[in-house]
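Only a single protein chain was left out; the remaining protein chains are all shown in position.
A, B and C are the chain letters, set down in written order, and residue numbers restart from 1 in every chain.
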Amino acid sequence: MEQEQKLLLQWTTQRQLSIPTILLKHYKEIGLKEDELVALLHVQSFIEQGNGFPTPELLSERMTHTHSDCADMFGRLVRNRFLSLEKKWDEQGILYEYLTLEPLWLKLIQLLKGEEVQAKEQEKHVQEG
Amino acid sequence: MEQEQKLLLQWTTQRQLSIPTILLKHYKEIGLKEDELVALLHVQSFIEQGNGFPTPELLSERMTHTHSDCADMFGRLVRNRFLSLEKKWDEQGILYEYLTLEPLWLKLIQLLKGEEVQAKEQEKHVQEG
Amino acid sequence: MEQEQKLLLQWTTQRQLSIPTILLKHYKEIGLKEDELVALLHVQSFIEQGNGFPTPELLSERMTHTHSDCADMFGRLVRNRFLSLEKKWDEQGILYEYLTLEPLWLKLIQLLKGEEVQAKEQEKHVQEG
Partner (left out) sequence: MEQEQKLLLQWTTQRQLSIPTILLKHYKEIGLKEDELVALLHVQSFIEQGNGFPTPELLSERMTHTHSDCADMFGRLVRNRFLSLEKKWDEQGILYEYLTLEPLWLKLIQLLKGEEVQAKEQEKHVQEG
(Lines give C-alpha, C1' and ligand atoms only; values in the text may rest on other atoms or scores of the structure.)
Protein backbone atom coordinates (compact mmCIF):
# COMPACT_ATOMS: atom_id res chain seq x y z
CA MET A 1 0.00 0.00 0.00
CA GLU A 2 1.40 3.40 -0.89
CA GLN A 3 2.08 6.10 1.65
CA GLU A 4 -0.84 8.35 0.73
CA GLN A 5 -3.33 5.55 1.12
CA LYS A 6 -1.89 4.66 4.51
CA LEU A 7 -2.34 8.26 5.58
CA LEU A 8 -5.93 8.26 4.36
CA LEU A 9 -6.63 5.09 6.32
CA GLN A 10 -4.96 6.52 9.41
CA TRP A 11 -7.29 9.52 9.11
CA THR A 12 -10.47 7.59 8.34
CA THR A 13 -10.00 5.04 11.12
CA GLN A 14 -9.15 7.50 13.90
CA ARG A 15 -11.73 8.25 16.57
CA GLN A 16 -13.59 11.52 16.71
CA LEU A 17 -14.22 13.23 20.03
CA SER A 18 -17.71 14.75 20.15
CA ILE A 19 -18.01 18.00 22.08
CA PRO A 20 -21.48 19.25 22.97
CA THR A 21 -21.73 22.78 21.54
CA ILE A 22 -23.43 23.82 24.81
CA LEU A 23 -20.05 23.22 26.47
CA LEU A 24 -18.22 25.22 23.81
CA LYS A 25 -20.65 28.15 24.16
CA HIS A 26 -20.76 28.27 27.95
CA TYR A 27 -17.47 27.05 29.43
CA LYS A 28 -16.48 30.64 30.22
CA GLU A 29 -19.68 31.22 32.18
CA ILE A 30 -19.13 28.22 34.44
CA GLY A 31 -15.62 29.42 35.21
CA LEU A 32 -13.34 27.47 32.88
CA LYS A 33 -10.32 28.87 31.08
CA GLU A 34 -9.32 27.59 27.63
CA ASP A 35 -6.46 25.41 28.86
CA GLU A 36 -8.71 23.84 31.50
CA LEU A 37 -11.32 23.11 28.83
CA VAL A 38 -8.67 21.39 26.71
CA ALA A 39 -7.47 19.38 29.75
CA LEU A 40 -11.05 18.16 30.25
CA LEU A 41 -11.26 17.21 26.55
CA HIS A 42 -8.05 15.20 26.92
CA VAL A 43 -9.50 13.43 29.97
CA GLN A 44 -12.71 12.66 28.06
CA SER A 45 -10.69 11.34 25.13
CA PHE A 46 -8.61 9.05 27.41
CA ILE A 47 -11.78 7.78 29.11
CA GLU A 48 -13.30 6.93 25.72
CA GLN A 49 -10.14 5.00 24.82
CA GLY A 50 -10.54 2.91 27.94
CA ASN A 51 -8.06 4.76 30.18
CA GLY A 52 -10.25 5.95 33.04
CA PHE A 53 -7.46 7.50 35.02
CA PRO A 54 -5.00 9.50 32.88
CA THR A 55 -2.17 10.94 34.98
CA PRO A 56 -0.81 14.51 34.92
CA GLU A 57 2.30 13.07 33.22
CA LEU A 58 0.19 11.75 30.37
CA LEU A 59 -1.58 15.08 30.03
CA SER A 60 1.65 17.05 30.01
CA GLU A 61 2.88 14.98 27.04
CA ARG A 62 0.02 16.38 24.99
CA MET A 63 -0.32 19.83 26.49
CA THR A 64 1.99 22.85 26.37
CA HIS A 65 2.16 22.72 30.21
CA THR A 66 4.76 21.07 32.42
CA HIS A 67 3.97 17.96 34.41
CA SER A 68 3.77 20.03 37.59
CA ASP A 69 1.39 22.58 36.01
CA CYS A 70 -0.84 19.73 34.83
CA ALA A 71 -0.91 18.27 38.36
CA ASP A 72 -1.91 21.70 39.74
CA MET A 73 -4.62 22.06 37.08
CA PHE A 74 -5.96 18.59 37.90
CA GLY A 75 -6.18 19.49 41.58
CA ARG A 76 -7.95 22.75 40.74
CA LEU A 77 -10.44 21.02 38.42
CA VAL A 78 -11.30 18.47 41.10
CA ARG A 79 -11.52 21.10 43.89
CA ASN A 80 -13.75 23.34 41.78
CA ARG A 81 -15.98 20.39 40.88
CA PHE A 82 -15.45 20.05 37.14
CA LEU A 83 -13.95 16.61 37.47
CA SER A 84 -14.31 13.99 40.15
CA LEU A 85 -12.34 10.97 41.21
CA GLU A 86 -14.53 7.97 41.95
CA LYS A 87 -13.83 4.48 43.26
CA LYS A 88 -15.27 1.18 42.12
CA TRP A 89 -14.73 -2.52 42.66
CA ASP A 90 -14.20 -4.45 39.43
CA GLU A 91 -15.35 -8.00 38.82
CA GLN A 92 -12.19 -9.46 40.38
CA GLY A 93 -12.87 -7.53 43.57
CA ILE A 94 -10.07 -5.04 43.00
CA LEU A 95 -10.70 -1.42 43.96
CA TYR A 96 -9.81 1.00 41.20
CA GLU A 97 -10.07 4.74 40.75
CA TYR A 98 -11.47 6.53 37.75
CA LEU A 99 -12.19 10.07 36.66
CA THR A 100 -15.59 11.27 35.58
CA LEU A 101 -16.81 14.51 34.03
CA GLU A 102 -20.27 14.20 35.60
CA PRO A 103 -19.76 17.31 37.77
CA LEU A 104 -18.98 19.32 34.61
CA TRP A 105 -22.23 18.24 32.97
CA LEU A 106 -24.18 19.03 36.17
CA LYS A 107 -22.73 22.54 36.23
CA LEU A 108 -23.77 23.12 32.61
CA ILE A 109 -27.27 21.82 33.34
CA GLN A 110 -27.53 24.14 36.35
CA LEU A 111 -26.46 27.04 34.13
CA LEU A 112 -29.10 26.22 31.51
CA LYS A 113 -31.76 25.97 34.24
CA GLY A 114 -30.79 29.38 35.61
CA GLU A 115 -30.94 30.90 32.13
CA GLU A 116 -34.37 29.48 31.57
CA VAL A 117 -35.67 30.81 34.89
CA GLN A 118 -34.25 34.24 34.02
CA ALA A 119 -35.84 34.15 30.56
CA LYS A 120 -39.21 33.32 32.10
CA GLU A 121 -38.96 36.09 34.66
CA GLN A 122 -38.06 38.63 32.00
CA GLU A 123 -41.04 37.49 29.96
CA LYS A 124 -43.31 37.85 33.00
CA HIS A 125 -41.84 41.28 33.66
CA VAL A 126 -42.51 42.38 30.10
CA GLN A 127 -46.07 41.13 30.24
CA GLU A 128 -46.72 42.80 33.59
CA GLY A 129 -44.73 45.91 32.78
CA MET B 1 -43.91 20.82 29.03
CA GLU B 2 -42.08 20.87 32.32
CA GLN B 3 -38.72 22.48 32.82
CA GLU B 4 -36.69 19.25 33.08
CA GLN B 5 -38.04 17.95 29.82
CA LYS B 6 -37.22 21.24 28.10
CA LEU B 7 -33.67 20.93 29.37
CA LEU B 8 -33.43 17.37 28.12
CA LEU B 9 -34.65 18.46 24.68
CA GLN B 10 -32.24 21.39 24.65
CA TRP B 11 -29.45 18.92 25.33
CA THR B 12 -30.57 16.22 22.90
CA THR B 13 -31.17 18.60 20.00
CA GLN B 14 -27.91 20.54 20.31
CA ARG B 15 -25.17 19.98 17.76
CA GLN B 16 -22.02 18.09 18.59
CA LEU B 17 -18.67 19.29 17.30
CA SER B 18 -16.47 16.39 16.19
CA ILE B 19 -12.76 16.79 16.86
CA PRO B 20 -10.38 14.38 15.13
CA THR B 21 -8.31 12.78 17.91
CA ILE B 22 -5.25 13.22 15.66
CA LEU B 23 -5.67 16.96 16.19
CA LEU B 24 -6.04 16.52 19.96
CA LYS B 25 -2.91 14.37 20.12
CA HIS B 26 -0.68 16.49 17.93
CA TYR B 27 -1.68 20.17 18.16
CA LYS B 28 1.34 20.87 20.37
CA GLU B 29 3.72 19.40 17.79
CA ILE B 30 2.44 21.64 14.99
CA GLY B 31 2.92 24.68 17.21
CA LEU B 32 -0.53 25.41 18.66
CA LYS B 33 -1.19 26.53 22.23
CA GLU B 34 -4.38 25.47 24.04
CA ASP B 35 -6.18 28.80 23.62
CA GLU B 36 -5.37 28.80 19.90
CA LEU B 37 -6.75 25.27 19.59
CA VAL B 38 -9.96 26.39 21.27
CA ALA B 39 -10.18 29.43 18.97
CA LEU B 40 -9.95 27.09 15.97
CA LEU B 41 -12.68 24.87 17.46
CA HIS B 42 -14.90 27.95 17.83
CA VAL B 43 -14.24 28.87 14.18
CA GLN B 44 -15.07 25.32 13.09
CA SER B 45 -18.27 25.41 15.13
CA PHE B 46 -19.36 28.74 13.60
CA ILE B 47 -18.60 27.44 10.09
CA GLU B 48 -20.76 24.34 10.73
CA GLN B 49 -23.58 26.60 11.87
CA GLY B 50 -23.42 28.47 8.59
CA ASN B 51 -21.37 31.46 9.74
CA GLY B 52 -18.28 31.23 7.55
CA PHE B 53 -16.68 34.39 8.85
CA PRO B 54 -16.90 34.76 12.64
CA THR B 55 -15.35 38.03 13.82
CA PRO B 56 -12.91 38.52 16.73
CA GLU B 57 -15.80 40.20 18.61
CA LEU B 58 -17.88 37.04 18.34
CA LEU B 59 -14.97 34.92 19.51
CA SER B 60 -14.26 37.16 22.49
CA GLU B 61 -17.86 36.70 23.69
CA ARG B 62 -17.14 33.01 24.13
CA MET B 63 -13.49 33.10 25.09
CA THR B 64 -11.76 34.41 28.21
CA HIS B 65 -9.80 36.82 26.00
CA THR B 66 -10.56 40.44 25.15
CA HIS B 67 -11.71 41.46 21.71
CA SER B 68 -8.26 42.88 20.96
CA ASP B 69 -6.49 39.67 22.08
CA CYS B 70 -8.82 37.65 19.85
CA ALA B 71 -8.01 39.90 16.89
CA ASP B 72 -4.28 39.39 17.55
CA MET B 73 -4.75 35.65 17.82
CA PHE B 74 -6.70 35.59 14.54
CA GLY B 75 -3.89 37.45 12.80
CA ARG B 76 -1.32 35.05 14.24
CA LEU B 77 -3.32 31.96 13.21
CA VAL B 78 -3.62 33.27 9.64
CA ARG B 79 0.06 34.34 9.44
CA ASN B 80 1.24 31.00 10.77
CA ARG B 81 -1.00 29.15 8.32
CA PHE B 82 -3.49 27.41 10.61
CA LEU B 83 -6.42 29.32 9.22
CA SER B 84 -6.92 31.01 5.89
CA LEU B 85 -9.23 33.66 4.56
CA GLU B 86 -10.65 32.82 1.15
CA LYS B 87 -12.86 34.71 -1.31
CA LYS B 88 -15.73 33.41 -3.38
CA TRP B 89 -18.51 34.71 -5.59
CA ASP B 90 -21.95 33.53 -4.53
CA GLU B 91 -24.81 32.81 -6.93
CA GLN B 92 -25.90 36.46 -6.96
CA GLY B 93 -22.42 37.50 -8.08
CA ILE B 94 -21.50 38.99 -4.73
CA LEU B 95 -17.94 38.50 -3.49
CA TYR B 96 -17.80 37.17 0.05
CA GLU B 97 -15.01 36.14 2.39
CA TYR B 98 -14.90 32.98 4.45
CA LEU B 99 -12.51 31.22 6.79
CA THR B 100 -11.26 27.71 6.25
CA LEU B 101 -9.24 25.34 8.41
CA GLU B 102 -7.71 23.59 5.39
CA PRO B 103 -4.18 24.78 6.24
CA LEU B 104 -4.54 23.22 9.72
CA TRP B 105 -5.45 19.84 8.24
CA LEU B 106 -2.57 20.06 5.75
CA LYS B 107 -0.11 20.72 8.59
CA LEU B 108 -1.40 17.67 10.47
CA ILE B 109 -1.10 15.52 7.35
CA GLN B 110 2.48 16.76 6.82
CA LEU B 111 3.26 15.82 10.42
CA LEU B 112 1.85 12.32 9.99
CA LYS B 113 3.84 11.88 6.76
CA GLY B 114 7.04 12.93 8.51
CA GLU B 115 6.38 10.48 11.34
CA GLU B 116 5.82 7.66 8.92
CA VAL B 117 9.03 8.41 7.01
CA GLN B 118 10.92 8.46 10.32
CA ALA B 119 9.36 5.15 11.38
CA LYS B 120 10.39 3.56 8.08
CA GLU B 121 13.95 4.79 8.36
CA GLN B 122 14.25 3.49 11.89
CA GLU B 123 12.96 0.14 10.73
CA LYS B 124 15.50 0.08 7.89
CA HIS B 125 18.22 1.06 10.34
CA VAL B 126 17.29 -1.79 12.67
CA GLN B 127 17.24 -4.30 9.82
CA GLU B 128 20.61 -3.12 8.47
CA GLY B 129 22.14 -2.63 11.94
CA MET C 1 -2.38 20.37 -5.59
CA GLU C 2 -2.19 16.71 -6.41
CA GLN C 3 -5.17 14.39 -6.42
CA GLU C 4 -4.35 12.52 -3.20
CA GLN C 5 -4.05 15.72 -1.22
CA LYS C 6 -7.37 16.93 -2.59
CA LEU C 7 -8.96 13.68 -1.43
CA LEU C 8 -7.41 14.06 2.00
CA LEU C 9 -8.77 17.60 2.26
CA GLN C 10 -12.19 16.47 1.07
CA TRP C 11 -12.17 13.90 3.85
CA THR C 12 -10.79 16.14 6.60
CA THR C 13 -13.14 19.02 5.87
CA GLN C 14 -16.35 16.99 5.65
CA ARG C 15 -18.85 17.16 8.48
CA GLN C 16 -19.37 14.31 10.89
CA LEU C 17 -22.85 13.34 12.02
CA SER C 18 -22.93 12.45 15.72
CA ILE C 19 -25.32 9.66 16.68
CA PRO C 20 -26.08 9.19 20.37
CA THR C 21 -25.23 5.57 21.18
CA ILE C 22 -28.45 5.43 23.23
CA LEU C 23 -30.31 5.74 19.91
CA LEU C 24 -28.18 3.03 18.31
CA LYS C 25 -28.78 0.67 21.24
CA HIS C 26 -32.51 1.22 21.60
CA TYR C 27 -34.06 2.13 18.23
CA LYS C 28 -35.52 -1.37 17.95
CA GLU C 29 -37.25 -1.08 21.32
CA ILE C 30 -39.01 2.16 20.37
CA GLY C 31 -40.28 0.53 17.18
CA LEU C 32 -37.89 1.66 14.46
CA LYS C 33 -36.63 -0.52 11.63
CA GLU C 34 -33.12 -0.06 10.20
CA ASP C 35 -34.21 1.82 7.08
CA GLU C 36 -36.33 4.17 9.18
CA LEU C 37 -33.37 4.82 11.45
CA VAL C 38 -31.24 5.69 8.41
CA ALA C 39 -34.00 7.97 7.08
CA LEU C 40 -33.97 9.85 10.39
CA LEU C 41 -30.18 10.14 10.22
CA HIS C 42 -30.49 11.63 6.73
CA VAL C 43 -33.07 14.13 8.03
CA GLN C 44 -30.77 15.07 10.93
CA SER C 45 -27.87 15.49 8.52
CA PHE C 46 -29.91 17.76 6.22
CA ILE C 47 -31.09 19.84 9.20
CA GLU C 48 -27.48 20.32 10.36
CA GLN C 49 -26.56 21.50 6.86
CA GLY C 50 -29.26 24.15 7.05
CA ASN C 51 -31.96 22.35 5.09
CA GLY C 52 -34.77 22.03 7.62
CA PHE C 53 -37.23 20.45 5.25
CA PRO C 54 -35.69 17.72 3.07
CA THR C 55 -38.24 16.23 0.67
CA PRO C 56 -38.89 12.54 -0.02
CA GLU C 57 -37.25 13.12 -3.46
CA LEU C 58 -34.05 14.25 -1.78
CA LEU C 59 -34.11 11.24 0.54
CA SER C 60 -34.69 8.79 -2.29
CA GLU C 61 -31.54 10.07 -4.05
CA ARG C 62 -29.51 8.83 -1.12
CA MET C 63 -31.54 5.80 -0.08
CA THR C 64 -32.13 2.48 -1.82
CA HIS C 65 -35.88 3.25 -1.78
CA THR C 66 -38.00 4.83 -4.47
CA HIS C 67 -39.38 8.31 -4.15
CA SER C 68 -42.81 6.91 -3.40
CA ASP C 69 -41.48 4.55 -0.70
CA CYS C 70 -39.66 7.46 0.92
CA ALA C 71 -42.87 9.50 0.93
CA ASP C 72 -44.70 6.60 2.62
CA MET C 73 -41.93 6.23 5.16
CA PHE C 74 -42.02 9.96 5.91
CA GLY C 75 -45.77 9.76 6.52
CA ARG C 76 -45.31 6.75 8.79
CA LEU C 77 -42.53 8.42 10.79
CA VAL C 78 -44.67 11.51 11.34
CA ARG C 79 -47.81 9.50 12.20
CA ASN C 80 -45.92 7.31 14.65
CA ARG C 81 -44.33 10.37 16.28
CA PHE C 82 -40.68 9.94 15.46
CA LEU C 83 -40.54 13.09 13.39
CA SER C 84 -42.72 16.18 13.45
CA LEU C 85 -43.44 18.97 11.04
CA GLU C 86 -43.48 22.39 12.70
CA LYS C 87 -44.24 25.90 11.47
CA LYS C 88 -42.45 29.11 12.23
CA TRP C 89 -42.40 32.73 11.08
CA ASP C 90 -38.98 33.91 10.03
CA GLU C 91 -37.66 37.47 10.51
CA GLN C 92 -39.25 38.65 7.24
CA GLY C 93 -42.65 37.46 8.46
CA ILE C 94 -42.75 34.49 6.10
CA LEU C 95 -44.24 31.24 7.40
CA TYR C 96 -42.00 28.25 6.81
CA GLU C 97 -42.17 24.58 7.69
CA TYR C 98 -39.39 22.53 9.19
CA LEU C 99 -38.84 19.01 10.46
CA THR C 100 -37.68 18.22 13.96
CA LEU C 101 -36.57 14.99 15.64
CA GLU C 102 -37.77 16.14 19.07
CA PRO C 103 -40.46 13.41 19.25
CA LEU C 104 -37.75 10.78 18.65
CA TRP C 105 -35.67 12.07 21.56
CA LEU C 106 -38.75 12.21 23.81
CA LYS C 107 -39.53 8.57 23.00
CA LEU C 108 -35.98 7.54 23.91
CA ILE C 109 -36.16 9.50 27.17
CA GLN C 110 -39.47 7.82 28.02
CA LEU C 111 -37.86 4.46 27.36
CA LEU C 112 -34.92 5.22 29.64
CA LYS C 113 -37.32 6.40 32.37
CA GLY C 114 -39.29 3.18 32.12
CA GLU C 115 -36.12 1.13 32.35
CA GLU C 116 -35.02 3.00 35.42
CA VAL C 117 -38.37 2.53 37.12
CA GLN C 118 -38.19 -1.19 36.33
CA ALA C 119 -34.64 -1.42 37.67
CA LYS C 120 -35.72 0.27 40.91
CA GLU C 121 -38.69 -2.01 41.36
CA GLN C 122 -36.52 -5.07 40.81
CA GLU C 123 -34.08 -3.74 43.37
CA LYS C 124 -36.92 -3.16 45.86
CA HIS C 125 -38.22 -6.62 45.14
CA VAL C 126 -34.82 -8.15 45.81
CA GLN C 127 -34.44 -6.21 49.07
CA GLU C 128 -37.93 -7.11 50.23
CA GLY C 129 -37.72 -10.63 48.95
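Points to keep in mind about this one:
Keep this in mind: contacts are C-beta pairs under 8 Å (C-beta built on N, C-alpha and C of every residue); 3 or more make two chains touch, one makes a residue touch a chain.
Computed from a predicted structure; not experimentally measured.
Counted over the whole complex, the shown chains touched by the missing one are A, B, C.
Within subunit C, the residues in touch with the undisplayed chain are 3, 6-7, 10-11, 14-22, 24-25, 28, 33-35, 37-38, 41-42, 45, 62-64, 109, 112-113, 116. By the touch definition given at the top, subunit A reaches the unshown chain through residues 5, 8-9, 12-13, 15-16, 18, 20, 48, 50, 100-102, 105-106, 108-109.
Counting over the whole complex, subunit B has residues 4, 7-8, 11-12, 16, 18 touching the chain that is not drawn.
In the analysis below, only the chains that are shown with their structure count from here on.
Interface note: subunit B and subunit C, two copies of one sequence, contact each other through mostly matching residue numbers (shared numbers exceed half of all numbers used).
A separation of 27 Å divides the Cα centre of subunit B from that of subunit C. Shown for subunit B are the residues that touch two or more other chains, namely 15-16, 18, 20, 109.
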